[in-house]
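One structure is given here, and the rest of the page talks about it.
Here the complex is missing one protein chain, while the rest keep their positions.
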Amino acid sequence: MKKIGVFVCWCGLNISSTVDVEKASEELKNYPGVFYADDYKYLCSDPGQELIKKTIVDNKLEGIVVAACSPNMHESTFRAAAEAAGLNPYRVEITNIREQASWVHSNKEDATAKAIQLIKSTVEKVKKSEDLFPQQIPLTKKVLVIGGGISGMTVALEVAEAGYPVILVEKEPQIGGNMAKLSETFPTLDCASCILTPKTAEVGRHSNITLMTNSEVIESTGYFGNFTVKVKRKPTFVDWKKCIGCMLCQEKCPKKTNSDFEHGMGKRKAISVAFPQAIPYRPIISEKECIYFKTGKCKICVKVCPVDCIEFEQEEKIIEENIGAIVVASGYDLLPKEELGEYGQGKYADVIDGMQFERIASASGPTEGVIKRPSDGKIPKSIVFIQCAGSRDNQKGRPYCSKICCMYTAKHAMLYKHQVHDGEATIFYMDIRAGGKGYEEFVQRAIEDDHVLYLRGRVARVYEEDGRLVVLGVDTLSGEQVRIEADLVVLATAVIPSIGAKALGQTLKVGTDTYGFFNEAHPKLKPVESMTKGVFLAGCAQAPRDIPETVSQATGAAAKVITMFSKNHLVSDPQVAKVNEKICVGCLLCKPICPYKAIEPEIVEVRVGCRAEKRQVATINKGLCQGCGACSVACRSGAMNLSGFSNEQILEELKSLCL
Amino acid sequence: MSVEFKPNIICFACNWCSYTGADMAGTSRMKYPATIRIIRVPCSGRVNPTFVMKAYQKGADGVLIAGCHPGDCHYNSGNYFAKRRFLLATRFMTFLGIDEKRLRMEWISAAEGVKFARVMREFSETISKLGPNLRAREEA
Amino acid sequence: MPTKTKTKAEIADIIKRIELISGENIYKCYQCGKCTAGCVMAGEMDISPYKVIRMIQLGLVEKALESESMWLCAACFACRERCPKEVDLSKIMEALRVIQVRDGKPLIEPEEVADEVIEEMPQQGIVSAFRKYN
Partner (left out) sequence: MKYSYFPGCTLHTQTKNFNDSIKITSSLLDIELEELKDWQCCGAVYPLTADSTMGLVSPYRSLQKAYEEGTDLVTVCSACYNVLKRTNFAVSNDAQIRKKLSEYMDVDEYAGESKVLHLLEAMRENKGFEKIKEKTINPLKDLRVAPYYGCLLLRPSEELKFDNPENPTIFEEFINSMGAIAVDFPNRIECCGAYVSITSKRKVKGATESILKSAAKRNADIIITSCPLCYHNLAKEQEQLVQSDYLFKPIPILYFTQLLALAFGIEVGSCGFESNRIDARPILKSKNLISGGDAL
C-alpha cells in the first residue's frame, strides 16, 4: 500500500466555518493507506506549500491529497510543489471541499461528513495513480501555408519575418487571390492593388518564403510538428527559371480566350500572365486553348521567346516536404449565378456578380475602370444592386450572412455614382450590416452624398424586356411593389468556400461545416486553430470576412505558428489515452470516435503462450490525443484507458463514494 | 421509526463546463443538498455506462451525468456520445428493473451555477421520493 | 353588432389556430418582402402579403382577418416557391380563409354568383372558387 499524505485546508474561514477540518484530518489519519494527515490555515500560501514539500520529503510520501478549493484554482500550484519535492505531479489529486461542500451546504455536520467522504474517495483515486511523464515531440520548424490570397500572404510574411521557412502553395499561377481582382476597398476607397502589390512583391522576394504557385496539396500524413505533405506542381509549359518575363509570347500569341481572372469580363491569350502586377510575373500556357496542343502546329511563342524557355513537354511534378505546421487560407468563391433561377440563371449578360463588377470598375481591368455593361459596352444609366443573392436563404441552402456584401455593394454604388453622376444606383437590401470602423459612416455617405437609393426588400424576379432588365422588387418600408428597368443588375452573390475546400479538408483531415467552411477548434477561444493539432486557419476559409478581419486573423494564426516554433520540441500532456496492447483486439471501434484522429491501427508482435504472433492493435498518437476519453468507453475489451482519469481510478473513487 | 432517508447521488461532471458550473454555484454560495458527490471527468464522453451500473451496484440511489451544451463540447463531440450512451444506459436500467428516473442527464455550462444548484435540488428531491434503490445492489 | 376588441388570450388563440391550420411557423418570416415583390395580386390587396404575416406576428390578427388580401390570393405559389425562409404563405392565406369560412363568414354564396359567370366559367374555376370562398 502506498504512503499517502492528506492535507486539509481551512481556507481561513471559507472552509473551516462549515466543515470541521480538524475532525476531517483526524479521521483521515486512521484511513487505510494514509500515512500522514493534517490541516492548515492556507495551504496555497508559501508556508503552506513549504509544509507540503517538507512533509513529502520527510515521510517519503508516494502520493498526496489536498482537500481545498476547486482544482481549477490550485491543482497546478500543488502539483508544482510536489514536483519540487521530487514527487511525480500526477500523484497529486485535489478534493474540492470548498465549492462542493463548505460553500454550498449550511449544515456543518452534513458538510463535514460529505467532505470526509470526498477526501477518502480521492485517497482511493491516488492509490491507483501512476507516474506520468510529458512526452517530448520533435518539431520541424517549417510552415506550409495553403492559399496565396491576402490571408495566406499575411501568414507567410509574419512567419518568415520571425525567421522560419515558409512554403506558400497557391493553386493559381500567381498570388494575390481575390483581393488582386478588387477595384477599390471600403471604407477608404483606396485602390486594392496599391495596397496589395507591395505585399505580393515582398512575398515574391522574401528569402524565407518558397513560393509554389500553380500547385496543390494532394496528401498530408504525420501529425502536429511532424507533417509530411505532397504538393502537386502542375505544368506551366514555360521554364520559369529561364523566363525573363518579357511577355513577347503573350503579345504574339494568336489565340484569345476568356480570362478566368477577369471572371468573363475580359479576354486573355492562350499563353498569358493574369495581370500586369502578377507575382510571379511569368506566363503559363493553357493546355485547353493553346493551338499547338490542339493541332500540333503554331509554336509562335517558341519563335519569339528570346531565352528559349517554352517547354511543351513539361509534366506535373510531385514534391514532398516535411513541415511542422499547416495554415489553411484557401479563401472563398462566389455562389454561381446559375443557381439563382429567379435572377435569370446566368442567361442575361448584364446580370453580373460582385466580382465581375469589381473587374469592370478596376483601373487595371478590361474596361480600364470605365463601368460599361458587358452585353454592348454601353455605360449603364441605371444599375440595380441586389444584396443577399443566395445568402440568408434557407431555400438555397445558404442561411448564413455573407458579411462582406453590404459594404462592397455600398462601395460599388458609390464608385458608379462617382463616374456617372446622373446615373441611378438602387440597392435592394434586407438589413445594412455595417459593423466596423468607419463602415456605417461610409454607407451613410453613399446615401447622403451620392444619393444611392436604398430599398428595403428582396427582389422576386429579374427578366429582360426591350433590351433592358426588369427588376421586380418590393420596398417594405413603404409597402410598395417596385418595378425598375435597369441597364445592369449586380448580384451580391453568397460567399462560399473556395471550390475544392471540402476535398482539401479531407486531405488534411480537418473538419468542415455543412457549407464547406473549415471548423475552428473553439468558436470563441480557439478561432484560428482547427480541430487537428498543428493545423491553423486564416481568412475566408473559415467563414466569410472582410480584409481587415482577415488580416487580423491571419496575423493571429501566424502568432500561433511562431509560438509553436519558439520551442525546440513540443511537449504533450501525459493525461492522454493509452492502449493495453495485450488485450486490444484491434477492432478499431475507437478510431471513428476520436475527434482528433489520434488513433491508427498498428501491427505489433505479441507473445501468445510461447510463440510470437503479429496482430493489429490500436495505437495512440500522443501528439494528437487531447485526453477526452471518449475512446475508452467505446472499447469493448477494456484495452483503452485514459491516464489521469483511468477506469481503475474512477471506479475506486466511485466505490468509495457509494459506501 | 426508521431514520430519514438520505439519498446517495453520484454526479459525473465534465471538467470544462459542468464542473466549472458547480464551482460557479459554490462561489455564488448557492445551496443544494449534501446528498450529491461529484466525480470529475475530462468530458461527459468519458462516462462509461459501466460506471453508472457500478454505482447502482455499489449502493448509489441516483446518477447524474452533466456535460457541456450541444455544440459547446471542449472536445467537439463528447457530449453527443454521452447522450447516446445515456439513452442506452436508460434502456438497460429498464431491463434491470431500475427506475429510469434514477439516471438523469443535463447540459450545464460553466456559467450556469444557478442551473447546477437547481438541478441538484430537483434531482435530490426526485431520488428522495423514489426511496433507496435496492435493485442490482451488491449487498443488502 | 359592434365588434369588441379581442383579449390577449383570444388573439393568442387565433394565432395558434392559424399555425395549426396552416402548419407553418409564422415567426420564421423575416419580412424580406420577396413574396410581395413577385405577387401578381399584391397591387390589388389592401394589405400586402408580407404585411399580412407581420400583422399576425404582432397579434393584429383582427386586421389580418378583416383585410380582403386573403380572398385575392390566387394560390399561385410564387411566394412559396421563392421564399428564402421556406415559409408557405399560400398556406397562411388559406388558414385565414378557412377561419372565416369555418366561422360562418364565407366570401360568396352560390346564389350570389351571376348566371352569366356560371355559364362562362370552366367547371374547374367554379369548383376552385367555391373550395376557396365557401
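To keep things simple, chains are lettered A, B and C as they appear, and every chain counts its residues starting from 1.
Note that a residue touches a chain if its C-beta (ideal position, glycine included) is under 8 Å from a C-beta of that chain, and two chains touch if they have at least 3 such contacts.
The structure presented is a predicted model; accordingly, all values stated were derived computationally and were not measured.
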{"item": "Touched by the hidden chain, restricted to displayed chains", "value": "A, C"}
{"item": "Of C:Ile11, C:Leu60 or C:Ala75, the residue in touch with the unshown chain", "value": "C:Ala75"}
{"item": "Touching residues (missing chain, whole complex) on chain C", "value": "20-23, 40-41, 43-44, 71-72, 74-78, 80-81, 88, 90-91, 94-95, 98, 107-108, 113, 117, 120-129, 131-133"}
{"item": "On chain A, residues whose C-beta touches the chain left out of the figure", "value": "341-342, 344-345, 347, 461, 463-466, 470"}
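Methods note: only the chains that are shown with their structure count from here on.
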{"item": "Centre-to-centre distance between chain C and chain A (centres being mean Cα positions), rounded to whole Å", "value": "48"}
{"item": "Distance between the centres, which are taken as Cα means, of chain C and chain B, whole angstrom", "value": "50"}
{"item": "Interface hub residues of chain C, defined as touching at least two other chains", "value": "none"}
{"item": "Residues of chain A touching at least two other chains", "value": "none"}
{"item": "Touching residues on chain A, where the partner in the complex is chain B", "value": "70-72, 96, 98-101, 103-107, 110-111, 113-114, 117-118, 121, 522, 531, 575, 593, 595, 626-630, 632-634, 642, 645, 647, 650-651, 653-655, 657-659"}
{"item": "Contact set on chain C toward chain A in their complex", "value": "30-39, 42-43, 48, 50-51, 78, 82-86"}
{"item": "In the complex, chain A residues that touch chain C", "value": "342, 388, 392-396, 430, 456-461, 472-476, 479, 481-482"}
